[in-house]
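The other protein chains are all here in position, but one chain of the complex has been omitted.
Going in written order, the chains are labelled A and B, and every chain counts its residues from 1.
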Amino acid sequence: MNNLMQQLINGLALGSIYALIALGYTMVYGIIGMINFAYGEIYMFGAYSGLVLALSNYVNVYVALLGATLITMVLGVVIERIAYKPLRRSSRLSALISAIGVSIFLSSLMVRLKGPNTRGFPKLFENKIFQIGSFQITIYQIVIIGVAGLLMLGLHLFINYSKTGRAMRACSQDQDAAKLMGVNVDRVVSITFAIGSGLAGAAGVLAGIYFNAVQPYMGLMAGLKAFAAAVLGGIGSVPGAMIGGLMIGMAEILGVTVNLSQYKDAFAFTILILVLLFKPSGIMGRKVNKKV
Amino acid sequence: MSLLTLDNVTIRFGGLTAVDTLNLEVKQGEILALIGPNGAGKSTVFNLITGIYKPTEGAITFDGKPLGGIPTHKIAEQGITRTFQTIRLFSELSVLDNVKIGAHCRGTAGLFKALTRLPSMKREETDLEEKSIKALEFLDLVAKQNEMAKNLSYGEQRRLEIARALVSKPKILLLDEPAAGMNPQEKVILMEMIRRIRDTGITIFLVEHDMKLVMTISERIAVLDYGKKIAEGTPLEVRSDQAVIEAYLGSGKFKSRIRR
Partner (left out) sequence: MKKLLSNWITQALLFLIVLGLTAYVSQVINDVLPPYVLTIGLFIGINLIMALGLNLITGVTGQLSIGHAAFMSIGAYASAIATVNYHIPFLLGVLIGGLVAGFVGIIIGFPTLRLTGDYLAIATLGFAEIVRVVFTNLKITNGAIGFLGIEGSTTFPIVMTIAVLTVCAMVWLENSRNGRAMLAIREDEVASSAVGINTTLYKIQAFAIGSVCAGVGGALFAHTTTFIQPTDFGFLKSVDILSIVVLGGLGSIPGTIIGAIVLTAAPEVLRPLANYRMMVYGILLIVIMIFRPYGLMGGVNLRQAVRRALMWPRKKQAGRGE
């Protein structure tokens, strides 16, 4: 039982990171119906931004987090304008291929900028371990769960109680109707990308701290797993992405405990494929009837 | 003689009953039109016949055989072809290819023949080309056979869809709003075309909104409202049917069309 508690905490921490990235996927998909394949790379950029900021001696963890988030927000908006906006009227295939192009470009850019090797993350604060009964929780984990939780709460409040949030929800239901109601869809799309990218960037910094490692290709894995999380939770649903992320994180940790750690990367993908085959609308997704 | 029979056909999507206990017969060789206000369920009926939807209750019989459970792609084989409300052509392919694909259900060449180019396959291909050109001639599109389908004018695209539906020599042709977007001259040509098609022995079942066209060309009309058949008969009978007039124009008393 106590071991379960321990795994729960570990899973929660890992899952929070996936959830943050998954939120980006689900929001963008909900509004413009495309999978931003490059979210993993934006997450990676966040991690590196945090790294660069942390290495300059003037910053503490909060500034690094904030800075990385801002950088990735800008990055996200720029990507959208350059690589996705021109293809909004084109086929989904084109948009997806373009997204793959962005993903490849970003990861190889980082290889050029910072080298292909894994870099450690500087210690921004001491990692104390708290012993509660027979399980442990580290400060890192508390920070991750805390920050992620705050961000998700903030997002929830923003989407449901702000004017822009309402515009976003309108766009995800019916873009044309929203346009007719005076919503500036372009602006909403940019804001959505900015938020999603910011979340991914924050997740990147948190991951850098937690795993003490950043490498240019970390985005691919994390991105795919986060996508699996978004689909599991129901693509297009914000609470779904949160739940999905936590579940994928949990599944991975549990996989390690049952001695399947070498295959842990494959868990997320297996879950993804199973979900796509049997319940593509995910846990909280809405079922769309095909109209001929 | 009844070619296509819908027997107490009902389909429900969650809480919505799109088609309600529909009993309809399409007689061999006739031109039957299905009309009704928007949302009455007309396209749904077509989708039921072609296997895109499965009826929640009731059965559909075609040429004596029940259609229940037959997957969509086997419907064409049976002799039922259709056109679509929004034109669904193979835009990047040539006009000729579009029609050739229409005859897919009549061909037999498989992967093996494709890779070995046996004489029997060559024969089938030449046959196919002949049939396709004939279909294009029938619809006056031969001159454009090598054009890409997406480069055709709207009227020509509609004709191409019909050619594609005809090349497999179906027994019944389902036309889903064939006159949509056409100007009056094109509609006259369309009516002429529909008659010519019927004269080759093909039964016509059409859904249409243009009342003048429907009244001119149909031999019988069935009227759907809220998924139920409210009238059936000759154009004259239907035109003066009280229920039909009310469905389209209202009864003079305010009756909300919002479904409760």
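Assume a residue touches a chain if its C-beta (ideal position, glycine included) is under 8 Å from a C-beta of that chain, and two chains touch if they have at least 3 such contacts.
Only a predicted model underlies this, so the values are computations on that prediction, with no experimental measurement involved.
Among B:Leu24, B:Ala40, B:Ile60 or B:Leu89, the one in contact with the hidden chain is B:Leu89.
Only one of A:Ala177, A:Ala213 or A:Ala266 touches the absent chain when the whole complex is considered: A:Ala266.
For chain A, the residues touching the absent chain in the complete assembly are 34-35, 82-83, 86-87, 90, 92-98, 100-109, 111-112, 220, 224, 227-228, 231, 262-263, 265-266, 269-270, 272-273, 276-277, 280, 292.
Of the residues in chain B, those that touch the hidden partner chain are 50, 52, 71-77, 81-82, 84, 88-93, 97, 100-105, 107, 109-111, 113-115, 117-119, 121-125, 164-165, 168.
Assume only the chains that are shown with their structure count from here on.
Work out the mean CA point of chain A and of chain B, and you get 47 Å between them.
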